[in-house]
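Below: one structure, written as structure tokens.
Of the protein chains in this complex, one is absent; all others appear in place.
Think of it as A and B in the order they're written, each chain with its own count starting at 1.
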Amino acid sequence: MPTVSVSRKRPLLSRIPVVHQVRQSVGLQRGMLLAGLAITGIFLIAAFFAPAIAPYGFSQLHDASGSFGAQQPPSPAHIWGTTVGGYDVFSRVVWGSQTALGVIVVSVVLSIFAGIFLGLVSGYFGGWLDRVLVVVCDAVYAFPSLLLAIVMSIVISGGQSKLWGGILAAAISITVVFIPQYFRVIRAEAVRIKAEAYVESARVVGAGNGRIMFRHVLRNATRTLPLIFTLNSSEAILTLAGLGFLGFGIEPTAASEWGYDLNKALSDVTSGIWWTALYPGLAIVLVVLGVTLVGESLNDLADPRLRGRRAVAKASGDVAETSVVPGGTLAAPGGVGELEGAGLLGDDGIEVRS
Amino acid sequence: MTTTVTGAKAPTGPEPSAPASARRRRRRSSGGLARYIVIRAVLILPTIFILVSLVFFLMRSTGDPITAALGGRLTPDQLAVRIHAAGYDRPLLVQYFEYLGQIFTGNFGTTLSDNQPVTEILTHYGSATLELAFYSLIVAFIVGIPLGMVAAYFRDRGRDAALRVFAILCYATPVFFAGLLLKLIFSIWLDVLPVAGRASTGSELQMELLPHKTGIYLIDAFQTGSMAVVGDVLQHAVLPAVALGLLTAGVFLRLVRTNVIGTLSTDYVDAARSRGVGEFRLVRKHAYRPALIPIITVIGLQIALLLGGAVLTETTFEWKGLGFELAHYLQARDFVAVQGMVALLAVIVAVTNFVVDIIAALIDPRVRY
Partner (left out) sequence: MTNVVEIEELGVSFATDAGAVKAVDGVSLTVAEGEVLAIVGESGSGKTVTAKTILGLLPETATASGAVLLTSRDNQSTTDVIAVSKQRLREVRGRDVAMVFQEPSTALNPVYPVGWQIAEGLRAHGSYSRSEARERAIEVMRLVGIPEPEVRVKYYPHQFSGGQKQRIVIAMALVLNPGLIVADEPTTALDVTVQAEILDLLRRCRDEFGAAIVLITHNMGVVADLADRVAVMYQGKVIEQADSRTLFSAPREEYTKRLLAAVPHVGQGRAITRERADTRAEGWSGQAPVVEAKGLRIQYPGRLGRPGFVAVDDVSFQILPGEVLGLVGESGSGKTTTGRAIAGLTRVTGGSLRVLGHEMNGIREREFRKSRKDIGFVFQDPASSFNPLLTIAECVAEPLIVHGRARDPQAARARVDELLEAVQLPRAYGERFPHELSGGQRQRASLARALALDPQLLIADEPTSALDVSVQARVLELFAELQRELGFAALFISHDLAVVDLLADRIGVLYQGRLVEEGTGEAVLESPKDRYTQRLLASLPVPDPAVQAQRRQRLHELRAPLA
């Protein structure tokens, strides 16, 4: 049986997306990436282990010792206090991470598939379909995403947040907002790649559209997706919170949602009650901060212009050891053809443009 | 250096040189600015048409607005009478074309709950939103653009990292949370700024009596001639402007930083450096100005973010503008009003984007000539 003999030189570990980038990064860039990863990690842990971490349920109003009481300041029993509705703030913040994660996953997954498909077809084939889709997506893209999400959530749930269909409703609302973004990115990539010599080469060879689209264009077009994924995740959280704040979120009995809690805390602030607003708000800020830090760092690392590199010791003898042509011949014995090992150096972009 | 040009050295004939790409670029720009403006203006119409249609069909796909608003409160018979009276029982397409016709004549419908024309809401509350957007754009420009240049100048050093985290924080903080925090600190704990509203009742009364009200409080305050009123209006504006402005400032900061770093690695910056131009001037003149063109285009898209943010900010600070009203109608489940206002906002967004694109074209000499 013939085995696929594809030898990749990089070790397995560094082929896992983020691990490779962490190794590649240096200095402050590495610091920002690691900080982002740490915060995102905490968020994920909170979401997965919410039942174990949270002392109470998200809609629990009393325990064995009686009712929690409304607007109680932080105390040993309720370390972050209780809300105007009588819920435990800490528990709601922890449970809220589960809701946020669910919405992110559903919305991003839905929009990725729809957006990629439309973008690929539109960018590759061009023509009138492309023009129409571009105008539609540009129009939707330019429109305030929060307003669109509101309209969508009215459509989906009639503006009433029912049982946990609310999560789905919020996720789908956000999906509709995101599709144009994925569409734009993938379409732009498809248009760019379509003009690359290797696609033209496939066309000269006589490959059909399907083969070109999936074997050559799609695989190369999806490289930027991890980046958009992180950036959109943060936007999903903000949109969800915005919806919740305007009263289109999820009922407190259905799930915990940070934006809804902030809405309820609006009047608390005027009377100086800070804990009901502070903690859910901080949760939003931290998660968005973490995810965005990861996304921005990945972006910088993917762009050689923005990527930082380790400083080199002042040019000295020992550097020369590691210096020259990787894998090429140093001296040029034999034919002139041997000289072209030197061409490899050019690939580092040093000679050409430094 | 007093040499004169001798005959042999003067350029001879048309140089068959210009790289194909350059030639193509020149051809494209030869039509001039006027042509560009016309084409761009024509493009507004499909945008508005698409958004208005989208909103109409989405809002109506779940049923008629009367059932949505009064659903549980009236008997089915009463509902049917109301629906028939408003014409919501006709075929959807008939209603759609009627709606398009109305919008074409500038009629965005009448609210269900308080029977007000939507355009009336705009004239009433638009000025407040305009004022808020203006203040927050000032904050965003003052904070975002210089800091973006500073971050680009110190790229990958401590100051840059700090500024980037600041930018992400600006963006990561929902405006309503930023608003709540600002309120808590400055209005409740320090008690130096007002909690909410556009002006105190006294000032509003004074402005109400003016013969030529503009609705833009700052202008009206100056009209009253009382510095106390002006101060009062400005005090009320500080917190909302900062809350909304910082959100946009974070976006601007990142945008300016990335674009300036991008242009800093171009040849023409190196060329200017080789002429002995100082580093700071390189950032300020050579890198910033070319970076400005993509920046302005993106700023156009930020108008949408700003409007979305205005809804939340106005709700947080009870700033009686379009966003506050929209939230109010949402709460009242008055979807006729919501549909009208969203359609109206679509028109506003499309027109602002047009204006921003024209500004970008004016800055780019490749389009201007």
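Here, contacts are C-beta pairs under 8 Å (C-beta built on N, C-alpha and C of every residue); 3 or more make two chains touch, one makes a residue touch a chain.
What you are looking at is a predicted structure, and each value in this text was computed from that prediction instead of being measured.
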Sole contact to the chain not displayed, among B:158, B:211 or B:365: B:365
Interface with the unshown chain - residue positions in chain B: 1, 3, 5, 8-20, 22-29, 31, 39, 266-279, 281, 285-286, 289-290, 292-293, 363-366, 369
Absent-chain interface as seen on chain A, which is shown: 2, 4-9, 24, 196-198, 200-208, 211, 215-216, 219-220, 307, 309-316, 319-320, 322-326, 328, 330, 332, 335-337, 339-348, 350-352, 354
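Following the convention adopted for this analysis, only the chains that are shown with their structure count from here on.
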Contact footprint of chain B on chain A as seen in their complex: 27-29, 31-32, 135-136, 138-147, 150-152, 154-155, 158-159, 234, 238, 241-242, 245-248, 259, 262-263, 265-266, 269-270, 272, 274, 277-278, 281, 284-286, 288-289, 292-293, 296, 305-306, 308
List of chain B residues in touch with chain A within their complex: 43, 46-47, 50-51, 54-55, 58-59, 61-63, 68, 156-158, 160-161, 164-165, 168-169, 171-174, 176-177, 180-181, 183-184, 188-189, 195, 258, 261-262, 265, 300-301, 304-305, 307-309, 311-312, 315-316, 326-327, 330-331, 333, 335, 338, 342, 345-346, 349-350, 353
